[in-house]
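Just one protein chain is left out here, and the rest sit where they should.
We just call them A, B and C in the order they show up, numbering each chain from 1.
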Amino acid sequence: MDAIFLQILNGLDKGSAYALIALGLTLIFGTLGVVNFAHGALFMLGAFCAVTLNGILSLSFTTIDDSRTDFLGNPLRVETPYVESWFGPEIGAAIIQWSVPLSILFAIPVMVLVGLIMERGLIKHFYRRPHADQILVTFGLAIVLQEIIKYFFGANPIPTPAPPSFAGSFDFGVWLGFSPGSIIYPYWRMVYFAFAIGIIGAVFAFLRYTTFGMVVRAGMADRETVGFLGINIDRRFTIMFAIAAVVAGLAGVMYAPINSPNYHMGMDFLVLSFVVVVVGGMGSLAGAVLAGFLLGILESFASMAQVVALFPGINQIVIYLVAIIVLLTRPRGLMGRKGVMED
Amino acid sequence: MEILKVEGVNKSFGGLKALNEVNLSVEQGNVHAIIGPNGAGKSTLLNCFVGRLTPDTGTVTFMGKNLIGIKPHEINQAGVSRVFQTPEIFGDLSILDNVVIPALASSDGSFTFNAWRGVRKRAEIQEKAESILEDIGLAEKKDVLAASLSRGDKRRLELAMCLVQDPKLVLLDEPTAGMSRADTNNTIDLLKRIGERGITKIVIEHDMHVVFSLANKVSVLAQGTVIVEGKPEDIKGDPRVQEAYLGGAHI
Amino acid sequence: MLGLNKKDTTLLIIVVIMTMFAPFILNPFPETSQLAQFNAGYPDLMQRFVIFGIFAIGFNILFGLTGYLSFGHAAFLGVGSYAGVWMMKLLTMNVIPAILMSMIVAGLFSILVGYISLRRSGIYFSILTLAFAQMSFSLAYSVLTPITNGETGLQLALDDPRILGVSQVAGSIPPASLFGLAMRDSYEMTLGGWAFTFNVGYYLCAVVMIVAFYIAIRIFRSPFGLMLKAVKSNQQRLNYTGVNSKPYTFAAFVISGMYAGLAGGLMVAMDPLAGAERMQWTASGEVVLMTILGGAGTLFGPVLGAGFIKYFENIFSKINDTILHQWFAALPDGIEDTLVFLIHPFIGKGWHLTLGIVFMLVVIFLPGGIMEGIRRIVDLFKRRSPKDEVSGGAVPSAKAAE
Partner (left out) sequence: MSGFRGTISRRNLLKTTAASGIVLATPTIFTSKAWSQGAFLNDPAKSGKLILGFNVPQTGPYADEGADELRAYRLAVEHLNGEGDGGMLGTFSSKALQGTGILGNKVGYVTGDTQTKSDAARASAKSMIEKDGAIMITGGSSSGVAVAVQALCQEAGVIFMAGLTHSNDTTGKDRRANGFRHFFNSYMSGAALAPVLNNAYGSDRKAYHLTADYNWGYTTEEAITSATEAMGWETVETVKTPLAATDFSAYITPVLQSDADVLVLNHYGGNMVNSLTNAVQFGLRDRVVNGKNFEIIVPLYSRLMAKGAGANVKGIFGSTNWHWSLEDEGSKAFVKSFGTKYGFPPSQAAHTCYVQTLLYADAVERAGSFNPCAVVEALEDFEFDGLGNGKTLYRGADHQCFKDVLVVRGKENPSSEFDLLEIVEVTPVDQVTYDPDHPQFAGGALGTCNPGA
């Protein structure tokens, strides 16, 4: 029982990342009709916003400490971050430790900018092109983005810890009446889940309650008609693309402490996110979110030793297996609409 | 002889009853027009003939063969060809190929794995396709991409695609919709010429001018039911028809 | 000739000449020159060119003709490879049974995958094929290790049973051969500063590719091919035209699966190892990129695309700073270092970056792929000639639409 409870938590957590990326993918697909293979790269860029801010805050000046030596026997060069010398060691260290939450503020303008440049500079020209072309050009862009990151940050994962206040884990065991220590969950993962829910809620509220959102939703349903109404839908779609980029970016920022960012993390998520979007139903925002959490939970359950013992290898293929079953029984995914992406 | 028989066909979408106990009988060689105001269920009825929709109840029999529940390609293979309301052609293929495809379909059946001998080597198919293009006046454009044709030419091409199959029954869904008067008259002439081949036709049409130039039998559909049936000249003066049209005018 | 029209015959002859003289064409630079780095005329790469060419030709029969974008075609290549290696382990080192078995097994697997995946179209079809391929990859890498040898890849061993052959010859595994002709045998010819290698394996692959290409032309020009094009153009209309499009797409799927299996079989015939990465989605993506880059739906484009990508992978990744310094050694030091610094990110470990940029440039500026580039160049020359009344006959040229 407690095992199941834990796997649900795991699934919700994993699902949060899937749902956030899939949400952005669906927004872009639903509004612009563009299949964006670079969306995983946006997630990765977000995570590297956190890495970068951490790096900026850790910028240091060097003093030479003659009493100690480095690996070659030369006097040790001691690096002291500027923030520590400006604000004193304690506050300075705290600022560096809180770099991930601070990165949210840093990432929003960066991702908006990236989104705008991408949409205006490239994606815009591909609205009327076949999906195959869109896939190829965004795939090319994804490679370019990730190679640029690799050039500057290397291929190895870069540890980006959460603030120490979130370092521990919460004991659900005591709280729910199970044995202590049987159900514990890291604080940061709970923060991630809450954050994901918040972002998803914000996007839905934005689409539902603002005029802007209503126009966009109408545009998703029927682009031509909205165009006839004389509304400049293109400009709104550009903004929508930027929003999708920000959602992916923030998902990446907050994900950085969970698994150290590396340059290919976007590709790792990309294919799964596409499966999530399709299982949810192309063009359906709620479907994307639902499928994200659903597949996250199923994946967690499938990795339980008892399940793997019954079906060897099921943990490797469960998402794809579910995708096949869903698509064969529900032709347009869980919540898809007719006629989207079927030609 | 009766070629198509429709008996007791009902079809509802949600709560809306689109077809209500439709009965229809089409005689061989006739040009049978189905007219009626917007929303009367004309296209729904047509879709029931070609397998796009399945009626809730009722039967559609074509030359003794039940058409309900069988696939579109089987219906076509049985001898029923259809011209769509908006031109449905193979836009990125040449005009010639657009005609060759249906010609192949009627000569080779719904599936033949003939992946070796070139299409162009099939002399009988080529000749047939080119002669029909000759008939409709698109012969000199045969290597042009079909998508580049004007709307009127596309319709004519689609008609050619039907005729090349030597169908027993042609369904025409508003063959002149959106055409200029001149184009409409051309099309009427064309259809008349084809009429000489003795192919049975069902025409769905708004344009009374077209109906009365072509049809020798008319069924009037209103609110999903056939309200009147008869020769064109009989229909013209029928008060029920006028009421149906006027009654439907506000729709 | 051979049942083809003049234009197709010309194309076939060009392909024959290109493949037969590839050892010369791909080695344009003398061995000792700095540009020898760009020579691609060594057996392994030439083999890869034609093998991936076959893969792309087959993929194009599905994607280029019907428009069904499969994201899992590498699975057929991988399955074919495994079947091929098993034939070599169990039966004989003769490559013919291995290649045949690769095609058969890949064909059977594509029947299974195609039967299920083709129940859907559009991106749903793509995701279904992707799911099958990723499942194959994951399982081959892990739980199927007894059959696939997992991470390491299935390879020959000194104690293979090999019913119609010997397990080992004097402590070595016997080479893959065609009735005694070893695949890895080569003849090297030196002409002045040039060295050309003629490899048995390459010529086997080349002959197979020419046959595969010829079959593809026949399929393109056949009624079957026309129906496939019609599926891409307007599948609904095709159904109302009395054609059952399902068996057509299914047949195309299986044919292209068998082409992939053929490519997989040739790969193991050239190099008897089958790795699971062959089936990963990136490998499936690669053949999609090859086809689109070359020009989907054109006969020769996919072959060019395959050559292009493999050239990048094998040639650009091998250029390193030392080589750059050699190239620019003649220049003053400052300029030399600047040039090396500027080029450095794009070569060696940066070859992915260059490839990504090339993808983008080609898609942005040449929507029809490399073939469109060639067509534009040809048009440029033709415009100078006074009369210009060549419309492909069978294939309506894009010009006709203008």
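Basically, a contact is a pair of C-beta atoms (placed from the backbone, for glycine too) under 8 Å apart; a residue touches a chain by one contact, two chains touch by 3 or more.
Please read these numbers as outputs of a predicted model, since none were measured by experiment.
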* Considering the full assembly, with which of the depicted chains is the omitted chain in contact? -> A, C
* To do: Taking the full complex into account, find the residue in A:233, A:250 or A:265 that is in contact with the omitted chain.
  => A:265
* Tell me, which residues in subunit A touch the chain that this view leaves out? -> 2-3, 6-7, 9-11, 13-14, 17, 68, 70-72, 76, 150, 154-159, 161, 168-169, 181-186, 188-189, 258-260, 262, 264-265, 268-269, 299-300, 303-305, 308, 315-316
* For subunit C, the residues touching the chain missing from this view -> 39, 42-45, 48, 138, 141-143, 145, 149-153, 155-156, 158-159, 165-166, 168-175, 177, 180-182, 184-192, 195, 197-198, 271, 273, 275, 277-278, 313-314, 317-318, 320, 322, 348-349, 351-352
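What we mean here is this: only the chains that are shown with their structure count from here on.
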* **Chain centroid nearest the full-protein CA centroid** => C
* To do: Could you put a whole-Å number on the gap between the CA centroids of subunit A and subunit B?
  => 53
* Compute the distance, rounded to whole Å, between the mean C-alpha positions of subunit B and subunit C. => 46
* With chain centres taken as the means of their Cα atoms, state the distance from subunit A to subunit C in Å. => 35
* Could you pull out which subunit B residues touch subunit C in their complex? => 50, 71-73, 76-77, 81-82, 84, 88-94, 97, 100-102, 104-106, 108, 110-122, 143-145, 147-148, 161, 165
* Residue ranges of subunit C in contact with subunit A within the complex -> 63, 69, 116, 119-124, 127-128, 130-132, 134-135, 138-139, 142-144, 235, 281, 285, 288-289, 292-293, 296, 345, 350, 352-353, 355-360, 363-364, 367
* Structure fact -> The residues of subunit A that touch subunit C in their complex are 35, 122, 125, 129, 131-133, 135-137, 139-144, 147-148, 151, 271, 274-275, 278, 282, 312-313, 316-317, 320-321, 323-324, 327-328, 331-333, 341-343
